[in-house]
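Quick one: this structure, given as C-alpha cells, is what I'll be asking you about.
A single protein chain has been removed from this complex, and every other one stays in its place.
Here is chain A:
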Amino acid sequence: MMRPIMLKGHGRPLTQVKFNREGDILISVAKDSEASVWYSSNGERLGTLNGHSGAIWSLDISPETDLVVTGSADFTARLWKTMTGECIHKWDQDAPVKRVEFSPDGSKILIVTEQAMGQKGKIFVYDIDYTKNEQSTTPILEIVNEDSSAEKFSVAGWSYGGFYIIAGHASGKISKYDAKTGELLNSVQGHEQLITDVQFASDRSYFITSSKDQTANMYSVDTFDQLKHYSADVPLNTACITPVKEFVILGGGQDARNVTTTAASEGKFEARFYHKIFEEEIGRVKGHFGPLNYVAIHPKGLCFASGGEDGFVRLHHFHKSYFDFLYDVEKTALATQHSTIDA
C-alpha cells in the first residue's frame, strides 16, 4: 500500500514532471503557463515560475539544481533561477518549443522546435554560462529535419557524456546524432507511430522510448541495438527506467479526445510496472482519471511521480514491499545458491 500525494498546482493537463539530481526537488509543467516547484519529500510547493504566455511543453533541471530551463508553445525557451523563480534568459524561436534538456554536465542545452508555421523541425544546442544571466543566443549546433513533416522531431535527449543526441521522430524513427558535429550516425525504425518520450537509464548508456503504437523499446546508445521490447494495450505517452530495482514504468492511456467517452475504470489510466529484464507486466498503480502524460522516477528510486491529463501530479513513495520484491527465478536462484539439497 502506498499513500500518494496529489499535487494540484496546475489547471490544465501536465506535460512533464522531473526530479533534480538529488531527488529532493520536483518540478512540473503543464499546458497552463506556470511551472511549479515542489519538495518531493512532503509535496510542499516551493514556488512557481511565472512568465510564459503559452503551454509549457518541457522542462529540465541543471545538475546542481541552480537553473531550470523550460520550453513553451509561446515560441520561447526560458532559463530560470531555481532558488528565486526569476527568469534570467529567454531564447526566441520561430516555432513552439517541444523539448528542452540539459547536457549531463550542464554546460549545454538542447531545444527541439516543432515543425510548424512553415518552419522545419530543428534541434538547437546552446552553451550555458553559469557566471552570468545573459546567455548566448547563437546556437553552437543546429540539426534540421530535411524530410517531410511526418519525420519531424518529437523528443530528444543527451547520451552519456553528452557525446550523442538521441532523437525520436513523429514517424517512429529513432536517430543518433553526433553532439559536436550534428552528423547523423545511426537511425532505426523502432516504432510505427509517434515517439512520445525518450528517457535514459541513470548512466545514460541505454534508453527507453515510448510510442503511440502501444509499445516501448529499450536501446543501447553505442550499438543502437534493440535490447528490450514492452507491449501494452494503450497508446503510451511516457516510459522511464527505475534505478535500484530492475523495472520500467510505462504511462499512457486512451487519447485525450476519446477520454470523455470512457469511464475511468476502463480508461486504463494506470502507471504500469514492467520487469526490465523479463519484459513482463508485474503491477499497476491506479489513481489518475486521465491518461498519464509523463512519469519520472526519483534518482535513488525512492518514489515516482506521474503527471496526468487530469491536471494532477501524483507522487508515490514506495514501501518496503516494492524493494523486497523478487522475481520467481531470482528467488530460486538465491535459494539454490545457498542450498545443499540437490534437486
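In the analysis below, a residue touches a chain if its C-beta (ideal position, glycine included) is under 8 Å from a C-beta of that chain, and two chains touch if they have at least 3 such contacts; residues count from 1.
By our rule, contacts and distances are computed from a predicted model.
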**Study point:** The complex's invisible chain, by UniProt name, from "Ras-related protein Rab-15", "EKC/KEOPS complex subunit CGI121", "Eukaryotic translation initiation factor 3 subunit G" or "Ribosomal RNA-processing protein 40"
**Key:** "Eukaryotic translation initiation factor 3 subunit G"
Practice item. Based on the whole complex, identify which of A:Pro4, A:Gly121, A:Gly190 or A:Gly307 touches the chain you can't see. Key: A:Pro4
Check your understanding: Which one touches the absent chain: A:Phe19, A:Phe207 or A:Phe273?
Key -> A:Phe273
Check your understanding: Which of A:Met117, A:Ala150, A:Leu185 or A:Leu334 touches the chain that is not shown?
Key -> A:Leu334
Exercise for review: Go through chain A and note every residue touching the omitted chain.
Suggested key: 1-9, 22, 24-25, 34, 36-37, 39, 42-50, 64-65, 83-86, 273, 280-287, 314, 316, 318-319, 321-322, 325, 327-328, 331-332, 334-335, 338-341
